[in-house]
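Left out: one protein chain. Kept in place: all the others.
Chain nomenclature is as follows: A and B, assigned in order of appearance, with residue numbering initiated at 1 for each chain independently.
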Amino acid sequence: MSTFTITTLNGVSYAFILFLLAAGFSLTFGVMGVLNLAHGALYVLGAYFGLAIISQLDQFWLGVVVAAAGTGLIGLGIYFFFLRHLYGKVPEQAVLTIGLGYAFANIILWIWGPFAKMGLTPQMFTGVVRIGDLAFPIYRLVVVAVGVVVLIFLWWMQDKTRVGAIIRAGMDNKEMTRSLGINYGLVSALVFLFGAALAGFAGIMGTPILGAYPSMGDALLLLTLMVVVVGGTGYIQGTMLGALIIGLLDTFGKAYVPSVALFTAYVIFIVVLLVRPSGLIGRKVF
Amino acid sequence: MAALLEVQGLSVHFGGLAAVKNVTFNLEQGERLGMIGPNGAGKTTLFNLLTGQLKPTSGKVVFKGQDITHKAVYARTQLGMARSFQITSLFPNETVMTNALIALQGTRGGRYRIWGAFIRDRGLQSVAQEMLESIDLWDKREEVVVSLAYGEQRKLEMGLSLASEPELLLLDEPSCGLTPTESADITERIRALGKKITVLMIAHDMDLVFGVAERIILLHFGEISVEGTCDEVRANQTVKDIYMGSHKASTAGG
Partner (left out) sequence: MATQVRPAELFVGRLMRKAVAAPPVAVERRDAAALLKAWLPAVVILLLLLVLPSVVPSYIQSLVTKMMIFALFGVSMNILWGYGGIPTFGHAAYFGFGGYVCGILIIHGGVSNFWLNLVLVMVFTALLGAGLGIPAFRVYGVGASDNPIYFLLVTLAFGELLVRVAISARSLTGGSTGMSGIPYPDLGLPITINSHSFYFLVLLIVAVCLFVIHRLVNSHYGYALRGIHDNERRMQALGYNTWLYKYTSYIIAGIFGGVAGALFAYFGGVMVPGNMGMAMTDIVFLIVILGSASVYFGPVIGAVLVVGVEYLASVYVPERWPLIMAILIVVVIMVIPQGVGVLLFDLWRRVFRGRAA
């Protein structure tokens, strides 16, 4: 029973890291129809930027800010210099951003070396909270709390704000949105910046749990794709649901049946694809 | 004798909107049926239901005695149904000849052959030559489709729809965008199609409709509003109110 509860917390906190990572991707991909496959690499960049600040200055929150800002700017650069000119040419966007992703990984390797870095849990969040005989690591609870805040914020943006409405309108009909006098280019750039920053944020927040190494981007991208396919795009709730499913399956798998751990998530991925290609809570595209 | 095409209670809904509502009609072999109606009445949507590009929410389509309501698009063509598109739908980056060859191959055996050179298939080539000569495009056979004049593209469009030697031909605005001379030419070609091909035609050009059709259906807000022979429809007050009025508006607007 106690293993179950601990595993659940682990699974949920992992799921929130996945959510933060996938939310950024879901925004750019689902909202703008623009593909940034360097997204996993942005997570890793965020992790390394953040760790650099933390190890030099011992300031966790500053590290988080720098991570998010840094990756946000890089994301903006990717959009501004490349993706903006490739609108509608999705395979070209894919080839280019994959290449950029590997370039980033190579730069990280160049600067920081190949060895994995374990993120140290920030001072204020070390330790555990005891409930009964169970010990819950505080940091994981913090991750969940932060994740919930972000979820609520994004959900509110999506449903209740004008920006959210503009974005949703743009998803359906870009031309119409433009003709209404809305600077869709600016909105796109900001969405992209935000999505990239979220990836970097996820990166630094996730380091104490997942660690960081230069070539991590691929595995993360795969997870992101699975979350987005299972949960569906267009709605932030879908991304959360997808993240929960993939995250919990993976964590429980590793805890109870390690030999087939990986495959449960993959099987679900393929099943959803066959049965409900638009995702569990997705805008009906198929 | 059973009708070639039987449409029974065909409907399709998008969200809350019924684009086609409870449409029922029959088409006998050899008939010429014209479908008219204001813009947005659901004519092309009905075509899409008949050809299978759209699945209905209710109703049935029976072709040559078979229920084809849920059959795939390509399967209906194999059965003998063909269509032309209102917005010209050709293979823009290929030559006229290649367009013809591809269209002809669709319903002939051999379309899965993986060895012989396609464009040098003698049998297909001679059929393509006849087809292109009959629509006066043989001289342009090596031209890439994008470089053809619009009128020539429309002729090729119709030519491609006939390539499968269909029993039922669905023509969607065949004279769309054509000059009066070109329209008259198309009208003549459709009239000359012979009794073996049954034609269901959407058209806005009333000369074309009255020149070709024996029977006419008026579609309005997705429902059949009026049905009758050319004379009956010409005289019908509802038609005059609904359609002629908006027809004048659309010709004025171009």
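In this text, contacts are C-beta pairs under 8 Å (C-beta built on N, C-alpha and C of every residue); 3 or more make two chains touch, one makes a residue touch a chain.
Please read these numbers as outputs of a predicted model, since none were measured by experiment.
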Sole contact to the chain not displayed, among B:49, B:90 or B:239: B:90
Interface residues of subunit A (partner: the chain not displayed): 29, 33, 35, 37, 82, 85-86, 90-92, 94-96, 98-100, 102-103, 105-107, 109-110, 218-219, 221-222, 225-226, 228-229, 262, 266, 269-270, 273-274, 277, 285-286
Interface with the undisplayed chain - residues on subunit B: 51, 53, 72-74, 77-78, 82-83, 85, 89-94, 98, 101-103, 105-108, 110-127, 129-131, 133-135, 160-165, 189, 192-194, 196-197
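The rule is simple: only the chains that are shown with their structure count from here on.
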Between subunit A and subunit B, centroid-to-centroid distance (C-alpha), Å: 49
